[in-house]
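Supplied in C-alpha cells, the structure appears directly below.
Moving on, here comes subunit A:
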Amino acid sequence: MNAVGLNITWIIFMPILVIIIGLFYLGAARKITARIQNRYGPPIYQNIIDVIKLFSKKNPTNHGVMFSLGPVMAFSGMLISLLFIPIGNKALLSFNGDIIVLLYLLVIAPLGMALGVGEGGNPMGTIGIARALTLMLGYEVVLVISIISVILYTGSASFMEIIKMQSGGVGHWFIWPLFLSALAMDMALQGMLGEKPFDQPVAPHEVASGPMVEFGGKYLGLLQLYHAIGIVVETGIFVNLFLGGGTLFWWFVKSFAVFFVALLINAVMPRFRIGQAFAFFWTYPAAIGLIGLILVAILK
Partner candidate 1 sequence: MTKAKPPKGLKGWAQGRSLWMLHFCTGCGAIEMPPTMTSRYDMERFGITPMATPRQADLLLITGYLTVKTLKRVIRSYEQMPEPKYVVGFGSCTVNGGMYWDSYNTIKRLDLYLPIDLYIAGCMPRPEAIIDGFTELIEGIKKGKFDGWIRYKENLEYYKRNQAMVMDIRKWSLDAELAERIWNEVQEERRKRFERATVKHVYELAERIPEGLPK
Partner candidate 2 sequence: MSLEKEQKVVDLIKVSFEDAEAEIQRERRVKVKVAPNRVFPLVAYLKGNGFKHFVAISAVDWIRDGEIELVYHLWNYDEKVHVMIKTRVPRDGGSMPTLKPLFNQAETYERDIHEFFGVHFEGNEKLDREFILEDWDGPPPMRKDFDTRLFSAEFYDQEDLESEALRLKIQPYKGHLKK
C-alpha cells in the first residue's frame, strides 16, 4: 500500500520536477553559451518565463486537428519515455527489456511532429522534419550499437539491473570498460540533443526554425516542454548506462555534466549539411561503436 502511494506521488511529482529542471538546463545552456561568447547572458530562469509567456498567448494559428495533435503527441511520447528512465535509483516501470521499449518510444515524438508539420503545409517545416527524421536514422544506428554492447557486457536489458551492477564507486562505472561504446554514444547524443554540428532540423539560417516554423503560442510552449524533458531523458540514458545512475542529486549532476560537454562542442562548431551529418554518423561513431562491440564480444 505504502509503496503504491509512493509510486502515485512520484508519478505526479517527477514529470513536474523533470520539466522544471529541464527548463533550468536550457536556461543554463543559454547562460553558458553567452559566457563563451563574451556576453552576460539571460537569467538562468529565462526559459521558465518564456514558457509562461507562450502559454499566455492568445489565438495561435491552427491548421487543423493533426496540427494541434502534433505537439501533443511529441510531448506525451517524451513523457512516456520518461517513465522508463530510472531517475535517482527509482524507476516507475522496470522490467527486463525496458531499454528496447525505450528505443521504440523515443521515435514517437519526431513522428508526432512530422504529422503535425505535414498539416501546416510550410515547405520550411517539411524540409525541417525530413531532416530530423534523416538525422534520426543516422544516430539511432550508433545508439543501438552502443546499447547492444552494454547489453552484451551485462547480459541484462533492464536499466535498474545495469545501474545495480555499477554500484560501488566511480571505478565500477561502465564508462571505463566500455569506453569506446560510451564515446560512440556521446557522439550520437550530440545528434539526439540537436546541438551543433547536428542542429540541421532547426537551422535558422536555412529553414527558419524548421519543424517549429508554423507553431506559435501554446503549441510552441508545449514543444519547449517537450524539449526540456527530452534533454533529461536523452542525457539520462547515458547516465544510467555508463555513469552508474546515482541518488537524485547526483543523477542530475551527472546528467548536467553530460549536457555540458555537448554545450561546449555546440558553442564552437558550425553545422554540417544534412548529408554530411548522416555520413559522419555512419562512419566514425558507427566504426568506434562496432569496434567497442567486437571487443566486448571477444573479451566477454
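The rule is short, and it goes like this: contacts are C-beta pairs under 8 Å (C-beta built on N, C-alpha and C of every residue); 3 or more make two chains touch, one makes a residue touch a chain; residues count from 1.
Keep in mind how these were chosen: all candidates are chains of the complex that A comes from, given by their letters.
A quick note: this is a predicted structure, and the numbers were derived from the prediction, not measured.
Q: Mark the candidate that touches any copy of subunit A in this complex, from 1 or 2.
A: 1
Q: Please output the residues of subunit A touching candidate 1 within their complex, sorted ascending.
A: 30, 34, 37-43, 46, 49-50, 52-53, 56-61, 204, 208-209, 212-217, 220
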